[in-house]
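A single protein chain has been omitted from the complex, and every remaining protein chain is retained in its original position.
== chain A ==
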Amino acid sequence: MGNASILELNVDSSLEVYYGETFGSEDLKLLEVDEPILQEILDRGASGEELDTKSETGGKRTASAMAAATGHLELVEVAPNFEKLKSLLSERLYGEDTDSMDVEESTSGLYTWDDLLEKLQLSEKELQEGLKSLAAVQVGGFWRLVDKKYMHCVFELILLNAMQHDWSLQGLKEKEVVSALMADGYSAQIVIHCLATYGQRVSLAFEAGIASNGSYDLDSHVWELNERHVCLHYANQLLSSASRWRVDDFVDAWQQNLPSGVQASLDMLKGKILIEKLGSDSWLYPFSVANLPSNPAERFAALFRERPRWEWEDLEPYISDLRAPGKSVDALLLKYTRRTQPTAETPPIFTAR
């Protein structure tokens, strides 16, 4: 009822209630909202089926979706979906061919920050989070995903050069790394993106800053490669060279390939490999959480297809990334698994429900 006089009706008075002039012809829906986001929605309309809130309230809540039920809508929280972002950016991957081209010929399939905001139902913070999680890089104003093989290639070269020139992986000088790779035809932006993806900038090291003539070189950025990424890089090479490995053989080969000073541990491969005992031997094979469905029901189905029974320690890395609105990991376990514990001393086992 659009008439304010019902609200203003005084005690001991009455009024007649009528159907409005436009009653029945308007397409109206009622939506229950939380007070905090009410004001935001009032300031803007919403298009289509999704409401987009630009700010975040309380950490995890992000985009919202509406479910219609005979005119009454409920605001339901959904976890942000980066699948669409990933597929847009995958239209034109930045790879081997791109780097050697100076100018992109056409801009179709290339997206700027503004393009992405417009096409996706994500807030600015979420878009930032999504780009970061996909390790996207901005080149020439467009956000790009770099071909994985290409990234590994560049990383491998950086590591090779480091070993050749005896550079410390904790103190790589950006200038040196970039010029070495540019000599092989790689662009500076991609090299720096690689350093940023697999490591982090460290504060200016004293030795790096002072040139031989004593002057302070302010342009000298220094990078430290993340040990885990270095280990994973070599682990991935071994895993793609054979479908399964005897664990001991794998650990030996792995350690041998690593630059000196870097220590590998099987723990680093949680969520990427599974270990199976066959007789007296332990064998490992690739099984990556990144290749599994992100929807909880489908994820658990895939996990139980792989193995009917899981110990918590093995299961945890394959479900810790699951996001379902308002559902904790325990709630998901309760919904999709059956937990048994034969004795108090043995660890609990999870099977399909």
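Convention: a residue touches a chain if its C-beta (ideal position, glycine included) is under 8 Å from a C-beta of that chain, and two chains touch if they have at least 3 such contacts; residues count from 1.
To be clear about the criterion, contacts and distances are computed from a predicted model.
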Tell me the UniProt name of the left-out chain, picking from "Chromosome transmission fidelity protein 8", "C1GALT1-specific chaperone 1", "Large ribosomal subunit protein mL43" or "Vacuolar protein-sorting-associated protein 36".
-> "Chromosome transmission fidelity protein 8"
Which chain A residues touch the hidden chain?
-> 1-4, 6-7, 9-21, 23-24, 26-35, 38, 41-43, 45-48, 73, 108
